[in-house]
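This is the structure I want to talk about, given as structure tokens.
Here the complex is missing one protein chain, while the rest keep their positions.
The chains carry the letters A, B and C, assigned in the order they are written, with residues numbered from 1 in each.
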Amino acid sequence: MADAPTIGRKGASFDVAAFFRRYAALTALIVLLAFNFAVTPNFASWQTLNVNLTQVATIVIVSVGMTLVIATGGIDLSVGSLMAISGALAPMIFLSSFGLSYPALGNALAFVAPVAIAGMFGLFNGWFITRFRVQPIVGTLVMFIAGRGIGQVLTNGNLQAFKNPTFQFIGLGRVFGVPCQVIIMLALVAAAAWTLRSTLFGRQILSVGGNERAAWLSGVPVASVKRWVYAISGLCAGIAGLVVVSINSSSDANLVGLGMELDAIAAVAVGGTPFTGGQATVVGSLIGALLIQLVRYTLLANGVPDAAALVVKGAIIAGAVWSQQRGKPT
Amino acid sequence: MSAATANAAPPGRRLSLAWAARQRVVIALVLLILFGALRYEHFLGAYNVLSVLRYNSMFALTSLGMCFVIMGAGIDLSVGTTAAFASVVSALLSPYGLFPGLLGGLGAGLAVGAVNGFMVTRMNIQPFIATLSGMLVASGSGLLLAHNQSVSVSYDTDFTWLGQGDLLGFPTPAWIAAAAYVYGSVALNFLSFGRYVLAVGGNEEAARLMGLPVDRVKFLTYVQSGVFAGLAGVILAAQFGAGQPAEGVGWELFSIAAVVVGGTLLTGGVGSVATTLAGVLLLGLIFNVLNFENGLGWISLSAYWQSVVRGVFLMVVVMASSGAARRVARSA
Amino acid sequence: QVPPLKKKDHYKVGFAQTESNNPWRLAQTASMKDEAAKRGAQLVYTDAASSAAKQVADVNSMIAQGVDFIFLPPREEKPLIPAVMNAKKAGIPVLLVDRNVDPSLAKPGVDFLAFIGSNFVLEGQRVADWTIEKTGGKGKIIELEGSVGASPANDRKKGFDDTIKAKAPDMVILASQSGDFARDKGRQVAETLLQAHPDATIVYAHNDEMALGAIAAIEAAGKVPGKDILVVSIDGEKDGVQAIVDGKLGCSCECNPRFGPAAFDILYKYANGDTIPPMIINPDRFFDASNAKEVLPTAF
Partner (left out) sequence: MSPTDPLLVMRDVNKRFQGVQALSAASLEVEPGEIMALVGENGAGKSTMIKVLTGAYRRDSGSIVFGGEPVDFASPQHAQHGGISPIYQEINLVPFRSVAENIFLGREYRRYGLLDWGRMNAEAADLLRRFAVEIDVRRPLMDFSTAIQQMVAIARAVSFKARLVIMDEPTSSLDEREVSVLFDVMRRLRAEGVAVIFISHRLDELYQVCDRVTVMRDGRTVMAGRMGDVDKLHLIAAMLGRDLETVRAHSTGFSGAHAAAGEVVLSAEGLQIGRKVRDARVEVRERQIVGLAGLLGSGRTEVARAIFGADPADAGTIELGGRAVSPREPAEAIALGVGYCSEDRKADGIVPDMSVRENMTLGILPRLTSMGIVDEARQREIVDRFMKRLAIKASSAEQKIRELSGGNQQKVLLARWLCTDPKLLILDEPTRGIDVGAKAEIQALIRELADQGLGVLMISSELEEITEGADRVFVLSDGRTVADLPHAEASAAAIMAAMAHGGAEAGEEAVNG
């Protein structure tokens, strides 16, 4: 309620400064790009774009689901663990005797089953949260702890190395020269943005986040909307898990998706989606993720020590969210 | 996270839910201790009890700070890395004696807490993100200061007494944590600060309109959390003889879980200091019990099964408190 | 003095593993478990999940359970001192495996029985020596470090960097960043660094996993590992040795995790009253194209 001083703010005329504050993440992204073109050696090349896009793809894919979850006023800490489960399952399937004797079927199953199972775990999150009225942080904390354990138990903690060009198309393949995971990422962003804007489900997500009780009294199936949102977040995490293991030609349940929840949440926040729910921008999350990725690239390429990079990253996240906050009309 | 998001239950039901959760955690703790005492030899032996207390005093401190932050409807993800950072600072100052080391650690925690508080109250950044950046900054600062390595504390001064010493047969860190909890309990129930925290967490807008210094209260919860995390860092350095910049990973989630298991609502406004301690001991004892279980040699639980068991255990505790809440709400 | 160990048929021994999140640690745990089973010892196994503080607490719980002997791979040099000292106080001999504690604070043969393991600094030196010889002391290096703050990372960096500086003044280290000992992170960091430093000719990774990530990055950048860019690393895990066979990895200094047999040998020798040397350095092998094929089956 406490609104910023409005003295001197002009309502109608276009205010350049206000525009940049409103779209702070985008502005920061542009500034950072300019900085890199000027400073970072060898920045202006297609390969740089390629490297950044392929690296950011998994974070964006997870952020898409996370954005929807946060739009309902929730949060999903389990995404990294679900990536580990999905990443562990895929090679288990196509390396199994079944998968080896029926490669086509095995590969198809290796795409579908892990993602579906990650989605089921997401659905479980949603069920747990709605059925027992558990706060989402705690509800998904359970799967954060147990999920990676499940992935590790499945593989006994062992690293699975493989070579399977069909399966690895999702991480290494290209369509018209564009990496496959980048296409998946863009498709998911577009689909989620469209869902939020134009579909019943999207509007229901936002109304649940905006005022759960009012939504429920207006006939919105609140519990089912939430369950679906967590399921979608699980599906996204599942896809991201497949991408990671296929790029690396190996799956390590100990490490796949480690720390992903914080990266994804940071991307969503930097992108301008508030944690209170009710408002969300998927494209913003894409921009947020790109910004964080580019910061990381810049620091690495310019030889900033890892410890200092942590400090810079923290400052950039806070700064981006802060200017977003200021740019928002009260 | 706003009050409306957590669930559709009316506020009355939510309060009784929290109340029931608080009873449950104490019962669960007693049951777990009974289980351990009956199943394992030496479980209640002095050595085990004292070393569990000594070790978990650090988590007790970060959870206490977290408890106040959460009661004020915030969250602090930075407690773990703040403790790590503080342990480095106090290790570096330990050659000058106990007090310089202690103050250094507290100061480091205070600094991080103040930055967090500033970001939340002045810059209007959501607590999750603000303290996430606080977490990164504290971690980076610790590593920079320590040149990526553990920093030895001085064994020439009595600094290590803070972590390894005893007082009246009890570990010093356990005394420190106990004192902190006594303070916390008094602050919550008998100081304006505690009541303001609850009021701000219960309805921030109302608290503001009632004329409470909302921003100052929120700021202080983060500072306090930072100071307690700093104290945990001092104990970390003193107990293990080194400032450890890479420690503290996952402490924030442990603390959040302990606070929630202790019946404090993440949405703020309701909470209890005493049951937070019960939550800490409950979650801390789980590790201990798992170690003892492995020692029996019947089944050797791999680390992986341990994660699954811990996750399921947390789930059961949360479910049990929710089920109990429903029964209480019905009978009321 | 080190506490004595009574002769028994079946010992109850503790193994306080530091973490289980990489193949190396898994192989080490498996080796210890197998050996314990073979010798009829009851193994109390704990996992500190990468926390030195928890490792101390784990050791304390072993002491509380009254184990006869403790195998301890200390996660860090200094923070594990209390664990060593507590065990000594409780009359339990401790054998440090694969990593050491700060010798100025706890002495082998006095505070604990002995240290058995590799010398990380030496590993870095051996890789540096091989690289210098292979390239004639010329090249531009990208270094992928292990986890920030981990002692193998610090030591492997020190051994390598110091040797390069001393013996090959023409070589430069263009960039050195952490890849967290992980393949995925190693690949991402390598991609970025290769992009920023296209003139690099050598990648030195602190373990095979990151080296494999770097190989993927080199291939993605359209270069040929082993030809355009020489990749060298440490550990000698199976995938790594396979990469040497395939010509993608130049060399890998072995760091053998199979401590079980040697560690239990020491336990029984000590119980027999034999004197145990305080420092036992593993005879680690060195893998390159000359021997990779033969050793492949024996790599972990």
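Convention: contacts are C-beta pairs under 8 Å (C-beta built on N, C-alpha and C of every residue); 3 or more make two chains touch, one makes a residue touch a chain.
Nothing here was measured: the structure is a model prediction, and the numbers come from that model.
Tell me the shown chains the invisible chain touches, ordered by label.
A, B
Which residue, A:45, A:96, A:156 or A:199, contacts the hidden chain when the whole complex is considered?
Per the contact definition at the top, the residue touching the missing chain is A:199.
Taking the entire complex into account, which one of A:41, A:221 or A:303 touches the absent chain?
Of these options, the touching residue for the absent chain is A:221.
Could you tell me which of B:65, B:80 or B:269 touches the chain that is not displayed?
Answering carefully, the residue with contact to the hidden chain is B:269.
Using the document's contact rule, name the residues of chain A that touch the chain not shown here.
1-3, 5-7, 11, 198-201, 203-204, 206-207, 210-211, 213-221, 278-279, 329-330
Against the chain that's been left off, what residues of chain B make contact? List them.
Touching the chain left out of view, chain B contributes residues 4, 11-12, 15, 186, 189-192, 195-196, 198-199, 202-203, 205-213, 269-270.
Convention: only the chains that are shown with their structure count from here on.
Given which chains touch which, is the overall layout a line, a ring, a star, complete, or other?
Here the contact pattern is complete, since every chain touches every other one.
Work out the mean Cα position per chain and let me know which chain is farthest from chain A.
C
Pull out every residue in chain A that's touching 2 or more other chains.
In chain A, residues 152, 156-157, 306-307 touch at least two other chains, as defined above.
What parts of chain B, by residue number, touch at least two of the other chains?
In chain B, 143, 148, 302-304, 306 touch at least two other chains.
Given the complex with chain C, which residues does chain B contribute to the contact?
40-43, 45, 47-48, 51-52, 55, 58, 143, 146, 148-152, 155, 164, 236, 239-242, 244-247, 249-250, 287-288, 291-292, 294-295, 297, 300, 302-304, 306
Provide the residue numbers of chain B that touch chain A in the complex, in ascending order.
1-2, 4-9, 17, 75, 119, 123-126, 128-130, 132-137, 139-144, 148, 205, 208, 253, 256-257, 260, 265-267, 302-312, 314-315, 318-319, 322-323
Spell out the residues on chain A that touch chain B in their complex, using ranges where they run on.
1-2, 72-75, 77, 128, 132-139, 141-150, 152-153, 156-157, 209, 211-213, 216, 222, 262, 265-266, 269, 274-277, 305-315, 317-318, 321-322, 325-326
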